[in-house]
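As structure tokens, the structure follows; a few thoughts come after it.
Complex shown without one protein chain; remaining protein chains in place.
Every chain is named by a letter (A and B) in the order it is written, and numbering of its residues begins at 1.
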Amino acid sequence: MARPLTSLIKRDVRLAVRQGGSVVQSVLFFLMIGMIVPFGVGADADKLADIAPGIIMVAALLALLLTLDRLFQADFEDGSIDGLITLGPLLELTVLAKGVAHWLGTGLPLVLAAPVMALLLNLPLDAYPVMVLTIILATIGLSFIGMIGAALTVGIRRGGLLLSLLVIPLYVPIIIFGSAAIAVAGTGSPDLPASLGLLALIALGSLVLSPFAAAAALRLNAA
Amino acid sequence: MQLDERIDRLTMQRYANPKAFIAIADRVIPWLKVLTGLAFVGGLYLALFQAPADYQQSETVRIMFVHVPTATMSMMVFAIMTTSSIVALIWGHRVADLFARASAPIGAAFTFIALFSGSFWGRPMWGTWWEWGDARLVSELILLFIYFGYMGIWQTIDDPIKAAKAARITAIVGAVNLPIIKFSVDWWNTLHQPASLVRMDGPAIHESLLWPLFAMWAAFGLFYVTMALIGTKIEILRFQSRARAMRQTEGV
Partner (left out) sequence: MSPTPFPDLSLSVDGLCVTRGTRTVLRDLGFAFIGGQAVSLTGPNGVGKSTLLLTLAGLLSAEDGAITLQIGGQPVELAEQCFLYGHRLGLKPLLTVGENLQFWRDFAGNGRSATVEQALDAVALTVLQDHSASILSQGQQKRLSFARALVAPRPIWLLDEPLASLDGDSQERITHLIDDHRGRGGLALVATHQPLPLAGGVDLILKRGGHS
């Protein structure tokens, strides 16, 4: 039962690695936001440290958003989706596996790049552990909620724009709780467990519920 | 001939009988138009002339009679849209899809009016045209984008049947997320703002303000129903004429 799903995850990760370019590009895009922001707001170290949590979250959101329209597109273009739907296990599970693979290919690299970002933006060192945890949870939520938009807009020309419109309002809670967590990290504030807890709840909820909506959307776009 | 009739009847059933809907709508709409007009006249009269000006906020409090009803309606229309979508999802009634489609622009308009009037109402208090500290207003802004997303689905997907199915999912997903978004915005505000924030509708609404408020609520509500029925009828006719045109291309 797990074999079909793990084989799909392996395949997608292998494709992402062989693709190579797009993973690197999305990490670079993420870091480039960290590079360009100071040019916009000034080099004041304290000010940067203040806005760092928010910028990191928004940069992660944007970097991940840009990869979403490819999530199902490739399978649609070459016809693999027909096999995934008809030959595979329950479509909801298949979609879950696609989401996991997407996170491994996109979210995980961002987690690894986040400390570099934090360095550029002068985030205090003792906030790093919380930041990494936050990015992990946030990117899970971003991947899985984004998956719904990707499934709804697959095959639409310039679908990326509609995808962003659909999905960004849904991302608001992740940005709110994520930035809050990073911002109060290391201060012992009770907002920390609260925001992390809520973020984890969103990540878990999206993991469990998104496959239903995404599978439904894929079925109607399949033929 | 018999076969064609059977096909027609089949597709009609999936529409939950649009003919009946149009027939009923046609009879009801003229009355609704009259009622809406009366409600607006009555409501505006009460709002502008009968309700006392608030000593604190003076005449600008009258904006409340537009802001509060439209804000509430913006949420209610979304709820109705979602219910329609669920009905469409379960029973496959196309009319329900089209009703949701027709409702969306009206709801979006209400949201926009609520934002606009809210901005005007708040300005004397805030000193600015926009205040991120007002959680309700911020939620309205997000709601506006959710409406746009829903309308974008109908707009961008070519096949109307696929668009309908995608729209159902979009509405339901939006509805599920809306409470979460509102909660998070509220939570966000308590982080960044001091606790003592003047709420827009004041600590309590005086009795004499209630009647004009109800009247305006009724007016906007009737306005929605009227426009939604008209809009749905237009959508049904558009759908049918396209189906007819497509059938004519068969066998050529």
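We take it that a residue touches a chain if its C-beta (ideal position, glycine included) is under 8 Å from a C-beta of that chain, and two chains touch if they have at least 3 such contacts.
As the structure is a prediction and not an experimental result, all values here were calculated from the model.
Engineer: Need the list of shown chains touched by the one chain that isn't shown.
Structural biologist: Contacts of the omitted chain with visible chains: A, B.
Engineer: Which parts of subunit B are in contact with the chain that was left out?
Structural biologist: Here the touching residues of subunit B are 3, 6-7, 10-11, 14, 159-161, 239, 242-243, 246-247, 249-251.
Engineer: Which parts of subunit A are in contact with the chain that was left out?
Structural biologist: 3-4, 7-8, 11, 14-15, 18-19, 77-80, 82-88, 222-223
Assume only the chains that are shown with their structure count from here on.
Engineer: For subunit A and subunit B, let me know how many angstrom lie between their CA-based centres, rounded off.
Structural biologist: Taking the average C-alpha coordinate of subunit A and of subunit B, the gap between them is 31 Å.
Engineer: Please output the residues of subunit B touching subunit A within their complex, sorted ascending.
Structural biologist: 142, 145-146, 148-149, 152-153, 156-157, 162, 165-166, 169-170, 172-174, 176-177, 180-181, 183-185, 187-188, 191
Engineer: Would you mind writing out the residues of subunit A in touch with subunit B in their complex?
Structural biologist: So the residues of subunit A in touch with subunit B come to 148, 152-153, 156, 159, 162, 165-166, 168-170, 172-173, 176-177, 180, 191, 198, 202, 209, 213, 216-217, 220-221.
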